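Following this message is one structure expressed as structure tokens.
Here the complex is missing a single protein chain, while all its other protein chains stay put.
Entry: chain A
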Amino acid sequence: MHDPQPFSRPPRNSLRWALIAAAVVVAGGAFAYVGGWLTPHRLTAQRLVDELQRNGGGVHPGYRRNHAKGVCVAGYFEGDGKASAYSTASVFAVGRTPVVGRFAIPGGNPYAPDGSVPIRSLALRFNLSDGQQWRTGMNSMPVFPVATPQAFYALQVAGEKDPATGKPEPARLAAFFAAHPETAAFRAWAKTAKPSASFVTESYFGIDAFYFIDATGQRQAVRWRVVPEATDAQPAPASDDYLIGDLRQRLASGPQRWHLLVTLANPGDPTDDATKAWPNDRTTIDAGTLVLTSEQPQDSGPCRDINYDPTVLPAGIALSDDPLLPARSAAYSDSYLRRTSEEAHVPGTTVPTHAQPEASR
């Protein structure tokens, strides 16, 4: 209590000031580090979406940053009770659960020709009676080209279009595939895949693995897909926009149906690698029927404001250790924030022009 040198404050105070400054700088620096601002080469959700945006030909305000071209659908899922032995989710019990979905083609350009890619996608949101939700985003190929978000980012960079030709540089893509042998199964699929003339004749695969959890808490690794009842697949016409017209025509003649097939993994089947399909002999359950009854344009339909984040799951379904799932969640959230902010005219965002309303739909 008795300082012998009460007037020696100035030098000590400078030390104390330095201590205070250091505390503030360390706290601020740690915050900036966690936010990714000090590590420009670390992959973040924002950088991933920036890259998708570049590949989609720039910002298309109000549109999703990937799978930008699409159409809303609605209907219901009719559970048959067969999956209830594995999952407590009420969607699998006998009965109907309303569904709001969206068909789309991959890519960030909302005006891309339907035949530009052989892939179609189907996203679904099941509104469970207990207020919980199940959201899933599925694609018409059984495996994903890559297993990690870093490889997905690298694939986007390798696939950037050459401004001179408007096409990806073949040598860059070839180098990427050579460096990523895990793409083999996807490339084998892509070699024979043709753009389909209809959304309705396609199967859609959940691709990532999940867990079903039963009433005793037992976890079963699963993958799901929906398989169409319609089998009249036709070669795609030569025009740029045929998928939505085909969908409208088919729905006008009646509801369209898919079966939700759930494949149960055997012990040891990989849950963390979406590039690897599970062997064909795995037990598969027909969990019920997806019935789609109507379609609406995506710029006014009920799917417009839904982020089909595949990590939104009801009790009874849980995430696996697949590293793509958290990356999809983070990137979809960022894309959702960007496009809704554009619609809301939040300062700093590009206001949508709606110069090209999807009137053709």
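Note that a residue touches a chain if its C-beta (ideal position, glycine included) is under 8 Å from a C-beta of that chain, and two chains touch if they have at least 3 such contacts; residues count from 1.
We adopt the following convention: contacts and distances are computed from a predicted model.
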Chain excluded from display, named as in UniProt, from "Carbohydrate ABC transporter membrane protein 1 (CUT1 family)", "Cytochrome b", "Dihydroorotase" or "5'-Nucleotidase C-terminal domain-containing protein": "Cytochrome b"
Chain not shown: contacting residue from A:S116, A:Q220, A:S294 or A:T311: A:T311
Contact with the hidden chain (one of A:L52, A:L290 or A:A331): A:A331
Sites on chain A contacted by the missing partner chain, in the whole complex: 1-3, 6, 9, 13, 16-17, 19-20, 23-24, 27-28, 30-31, 34-36, 43-46, 48, 130-133, 149, 304-307, 311-312, 315, 318-319, 321, 323, 325-327, 329-331, 333-334, 336-337, 340-341, 343-344, 346
